[in-house]
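Removed: one protein chain of the complex. Kept in place: all other protein chains.
Chain lettering (A, B and C) follows the sequence in which the chains are written, and residue indices restart at 1 in each chain.
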Amino acid sequence: MEVISQDRILDINIGPQHPSTHGVLRMVVSLCGETIININPIIGYLHRGLEKMAENRTYLQYLPIVDRIDYLSGFFCSYAYLNGIEKLLNITPSEKAKYIRTITMEMNRITSHLLWLGCFLMDLGASSPFFYAFIEREKIIDILEDLTGSRMMYNYYTLGGVKRDIDIDILNRIKEFSDHFETALKEYEDLIEGNPIFLSRTKNIGLINKETANQYSITGANLRASGIKKDLRKDSPYLIYNNIDFEVPVLNNEDSFSRFVIRIKEMRESKKIILQCYNWLINHIKDEEIKSNINFMHIKPEGKVISEVESPRGLLQCIIHADGTKKPYRIKWRTPSFYSVQLINNLAKNYKLPDLMSIFGSLDVIMPEVDR
Amino acid sequence: MIKSFILPIKELIKGLYTVFKNGFKKRVTLEYPEKKKLLNNNFRGKINYIKENCIKCGICQNVCPLISCIKIDTDFSIDLSQCIFCGNCVENCPKNALYFTKEYELAVNNKEKLILKEDN
Amino acid sequence: MSIFYLIYIEFMIRINAPHWLIFALWHLISFIFIAILLVITVIILVLFERKYLAFYTRRKGPNRVGTYGCLQTIADAIKLLFKENIEPKNIDKMIYYTAPLLVFSPIMTVWFLIPFTSGIIPFDSSCSLLLFMAILSIPILATLFAGFSSGNKYSLIGGLRACTQAISSEIPLFLCLISISILSGSMNLDSIVKMQNDSIFQWYIFPNILGFIIFFISALIVMNRTPFDLPEAESELTAGYHSEYSGMKFAMFFLGEYALTFILSAFIATLFLGGYNSPMGFYISDLLNLPIIFQEFLKNIEQFIWLMLKTGILILIIMWIRASYPRLTTEKTLIFSWYILTPLAIFNIFIMAIYKLLRSIL
Partner (left out) sequence: MFENLKNKFEILRESEYQQDIHSFYIKKEDILNVLSYLKNSPSYLFERLDCIYTVDINNSFEVIYVLQSDKYNTKCTINCNISYEEEMPSVTSIYSSANFDEREIFDLFGVKFNNHPNLKRILLPESFEGHPLRKSYKMQDERLRWNNGSN
C-alpha cells in the first residue's frame, strides 16, 4: 500500500446522527477517493453509567434497569443478572420456570435477528424486506406484550422464575406463529440469498479469519461464521438446553454473506426450540410453582459470580461482586458488541465506502451494549 | 458459462415474484387515531392509586428504581413524567393500593398535570 | 397539419393578427399546455410511486390528505414552497443556485421532442434523436454543480459518483439510439413511429430486443434509480448531492428525478414500442363511423392514450425493480456498464446493420 500524501485524504465522519449506524456510533473515516484508509470509531454517545447505577440501588431496584442494557434482547440481560443472584443464593428455578424462560428468550432472539435483518438490508438499499421483517417481528412482540405487559422493557423475570404464568391462548398463538414463520423465512431466502446484486455486495467482503476472531474475542454468530463451533448453549448448557435437540449452524467462509446465512439458520433453530418448549409446556399447564418465595426486597447475597448467557449478538456476561449488603458492590457487564466495534478498523481497510455499510451491518452491533 | 449467466437472471425474477406475491396479502397498517390496538389486562399503562387501601408503609418508594418518582411523606404523589412503568411498585405493594390502567396516551401541555396527587 | 392548428389559424385570421404573432403564439400555447401536462404527470407519478411501493410492502400508503391521499403531493409541494430557504455558509453561490434550474429546464425541452399523436408534434425536426442526446446530458451537469458547490463532504462524494455513473451509462444509451436510427433510416422521431405502425410485429422491440434491454438498463443508471441509485444513497451519504438544498430547490431536484423517469420511459415507448400506434394495427375510433371531424379528434385522443399506456407499463416495471433490489456499489456499476453494456451495444449495432441488409435483400 503506497503512502498516500496527506492532501489526498478526505476525513468524513459517519456521525452520531446517521441513518445507518444502528444507534449513536460515530466513525471518523479517512478516505482517498472512495477507498477507506482508516476508521476510528468513537463511542460513548449513549453512555448511561449502568455500572455506577448498580452501586447505589438494591438488587430489586436494579432489575428494571437491566432490560435497558441491550434493549433489543431484554430477556437475555435480565436472565444473566438473575442467574448470577440465584447462583449466589443457590436458588434453583423450577422446571416450568426454566421452560417459560427458554421459550421467551428464544422468541426474543428471533425478534432481535429480524430487526437486524431489516436494518441490514435497508443499509444495502433494499427497502421492502425491511417491512416484511417488521411484520413478522410485530407478531411476536404482540404475544410478548400480552404476556409481560410491555413491548420491549419486559421486566418479566424474577428471582427463581417468572412473574406471571403462561396461559393457553398465548401458547396457541406462539404455536400458530411458529408454523407460519417457516414460509416467511423461505421468502427472505428467495428474495435475497440468490440475488446477484446482494451476492456481489456481500460475498468475500469483510473476512474475519480464526486468529483475528480469537484475538479480538468475537463471539456469537460472527464467530460461527468463521468456522469456530462455539455456542454456550451447547458447551455449558444452562436452563433446559441439554434436553432439547437443536444443532448450531457453522459456516467457514468468513465473509458477511455467511454471517447473513448463519443468522437465518439460527432463526430456524430458535423456531425448533420454541416448538419443543411448546410441546412440554402444553401438558404442564396446571402446576403452579413458577417463582421462588424468597422476598426479592430483603436478599443479601455474598460472594463473586460470573453468569453467562448466549445473547443474539454473542456471549453476554454479568459479573457480580456482592458483599452481603442490600446493594451490589460492583457489577460488570461483558457485552459482545463492545468487541465487534473494535474489529471494524482492520476489517474494512482499503474497501470502498459502500462496502463499509455491508461489513458493519453484518456484525450486528447495537450501541446501548457498547456504551452501557 | 451459460449456467453462470442464466442463474442470476432466474434469481432476479424470483426476487421480483416474491415482492409481487406480497402485494396481494392482507394490509397490516393500523390507522391509529381511528382504530386502536386492543390490549389485555396485563398491559402496564398509567398507574392509579386507591387512597383507602394505602397504609403509607413506603415500600413503593423503596422499590422504585428512580430517585424522586414516588413521594410518600405526607400525601402520596407519583411523577409520571419520570415513571418508566416497570411495575415494581404495583407488585410489591402489600395492600394493592396501586394498579395499572390501560391508558397510554399521556401527552399533556404542562408537566404539573403528570404528577398524580392523592385526589385523582 | 393537425385539426387544432386549422381551428387556431381560422380564428386568428378572423381577428386579422399579424403573421409573426400567429406563429409565435402557437408555439407559446403548445409550450404552456405541455408544461402543465408534464407538471401534472410528475405530481401524479410521485403519489403513485408511494402508493405502489406501499402496495408491495403490504402497507396502505398516504391516505390522510384528500380522499385516498390524492392531495398528498400537492400538500408536499406547498410545504416545500413555504420552507425557509436555508443557505449554508461556505457555498459557491452562483453555481449553487443554477444547479436546480439545470435539472428541470432540459427535461422540459426534451419533452417537446416526443410525437404525442399523429396530429400533435410539438417540435418536429429532422434530427430529433441527436437533440435528445445533447439535451439529456445537461441534468448530469446539474448533479455535478450541486455536488461540488454545496460545500459539504457528503454531497461532494455524491456528485463525484453521479458524474462517473452518468458518463459510463450515457454511452450505451446513445449507441442504442444509433441502432434504432439504422433500423428506421431516419433520425426524425415521427418517421420512426410511422415505420412501426401496422401491427405489433412491426415494433422495433422484436428485431432489436438486445438494444431494448441495454437501453432500459442504462436508462435506469441515468435516472439514478435502484439498483443504481448511488448518488443519493441514504445509508452512506445521508442524501447525496442534494443534501444541502431545502425548500423549493429540493423540490426541483425531487420532481426533476421523477420527470426524468417519465421522459425516459416515454422515449423507450416511442423508440421501441411504436409510440402512438395501437398494437392491433387499426384504431377503435375508425370502426365507429362518425363525422370526419369528430372521428379525427377521437383518433388523436386514442393515440395519446396508447402512448401513455405503454409509458405507464414501463414506469410500473421501473418502480417494481425499485421495490425489490438492493443497491450496487459504484465500482461494480462502472464495471457493469463499461465491460458489459458498452461492448454489447456496439455488437448490437452490427446485428442491426446485418438485419437491415438481409431484409432489404429478401
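For the reader, a short list of remarks on this structure follows.
Please note the rule applied: a residue touches a chain if its C-beta (ideal position, glycine included) is under 8 Å from a C-beta of that chain, and two chains touch if they have at least 3 such contacts.
Since we're looking at a predicted model, the values are computed, not measured.
Across the entire complex, the residue among B:48, B:62, B:77 or B:92 in touch with the chain not shown is B:62.
Only one residue from A:92, A:172, A:236 or A:295 touches the chain missing from this view: A:236. Within the set A:172, A:214, A:242 or A:295, the residue that contacts the chain not displayed is A:214.
Considering the complete assembly, chain A touches the hidden chain via residues 43-44, 47, 49, 51-52, 55-58, 87-88, 214-217, 228, 230, 235-236, 303-306, 315, 317, 319, 321, 326, 329-330, 332, 334, 338-339, 341-342, 371-372.
Assume only the chains that are shown with their structure count from here on.
Between B-C and A-C, more C-beta contact pairs are found at A-C. Here the CA centre of chain A is 22 Å from the CA centre of chain B. Centroids built from CA atoms put chain C at 47 Å from chain A. Multi-chain contact residues of chain C (touching two or more other chains): 56-59, 323-325. Within chain B, the positions touching two or more other chains are listed as 12, 15, 18-19, 22, 28.
Taken together, the chain C residues at the contact with chain B in this complex read 55-60, 320-321, 323-325. Contacts from chain B toward chain A in the complex involve residues 7-8, 10-12, 14-15, 17-19, 22, 28, 39-40, 42-44, 59, 62-65, 84-88, 91-92, 100. Residues 53, 56-59, 153-154, 156-157, 226-227, 229-230, 233-236, 238, 322-332 of chain C are the ones that touch chain A when the two sit in their complex.
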